[in-house]
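In this view, the complex is presented without one of its protein chains, the others remaining in place.
And then chain A:
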Amino acid sequence: MSAAIHTPTSGFDFSNANRNAFLESKGVKMPKATSTGTTIVGCLFKDGIVLGADTRATAGPIVADKNCEKIHYISESIRCCGAGTAADTEFITALISSNIELHALSTGRKPRVVTAMTMLKQRLFQHQGQIGAALVLGGVDATGAHLFTIHPHGSTDKLPYVTMGSGSLAAMAVFESGWRPNLEREEALQLVVAAISAGIFNDLGSGSNVDACVITATHAEMLRNYVMPNVRVEKERKYGFRQGTTAWTREKVREMIVSEEIRPRAVAPGGEAMDTS
């Protein structure tokens, strides 16, 4: 009788887990998962959701990207901030964004925040925390405004104000002393900026600028680099070399392009023009 061992076709294969545990007990150093320090926040206000994020991406103690974008697009009125391993947050939000678009086309309805949340949490749980994505998901749909946090192991929380990342304690301190129900748009934005700034100035894993995104029932407004409290001081001198620093004897300039004319091709009969929008 053949005892067919069924290996699942999706998710991770955990057959090396025993081997790794044994090696670790013998003193072999396990590779450490790199976390990209971050401050991300989300806040419910009168008309919808405000999401906020800093813009620093770190690789250990080094700043890898001074102005990266951590507020990812899921659908027109749903956005997701990502903390943790940058590659994981980018790929998983892109994947779910794509699936949400297909789902919306299939159902003929505008996508809902709980749908994106369920897709994200089911995939993260399937991978047992190996996908290091800690997300703040927020948006407005037909059922109203919703704000969720999703942890790498797949647990979710539904709250009126949330923070994630290494700067989350600093940002949460600001929220706990400043949030109240039914804030106006300007008040909510100010609170989010204050919370992200607390993370930027008190946490070494966060820095540079503040990104914000305001989502209401009518429209979603992405405010990239909304506040820039860390602008580099203008360089006092120009550091180019003057012409003549290197001596030359002769100069000859040859035009590589003699003449150029661009004519758009006519659309073939019965075919569609390429969509270049």
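Everything below uses one rule, namely that a residue touches a chain if its C-beta (ideal position, glycine included) is under 8 Å from a C-beta of that chain, and two chains touch if they have at least 3 such contacts; residues count from 1.
In this text, contacts and distances are computed from a predicted model.
Participant: Name the chain not shown, per its UniProt record: "50S ribosomal protein L20", "Golgin subfamily A member 7", "NAP1-related protein 2 isoform X4" or "Proteasome subunit beta"?
Facilitator: "Proteasome subunit beta"
Participant: Which of these, A:Asn67, A:Thr118, A:Gln190 or A:Asn230, touches the one chain of the complex that we don't see?
Facilitator: The missing chain is touched by A:Thr118.
Participant: Given that one chain is not shown, which residue among A:Ile100, A:Ala170 or A:Leu183 touches it?
Facilitator: Of all options in A:Ile100, A:Ala170 or A:Leu183, contact with the hidden chain holds for A:Ala170.
Participant: Name every residue on chain A in touch with the hidden partner chain.
Facilitator: 114, 117-118, 121, 143, 148, 155-161, 169-170, 172-174, 176-177, 179, 181, 194, 198, 201-202
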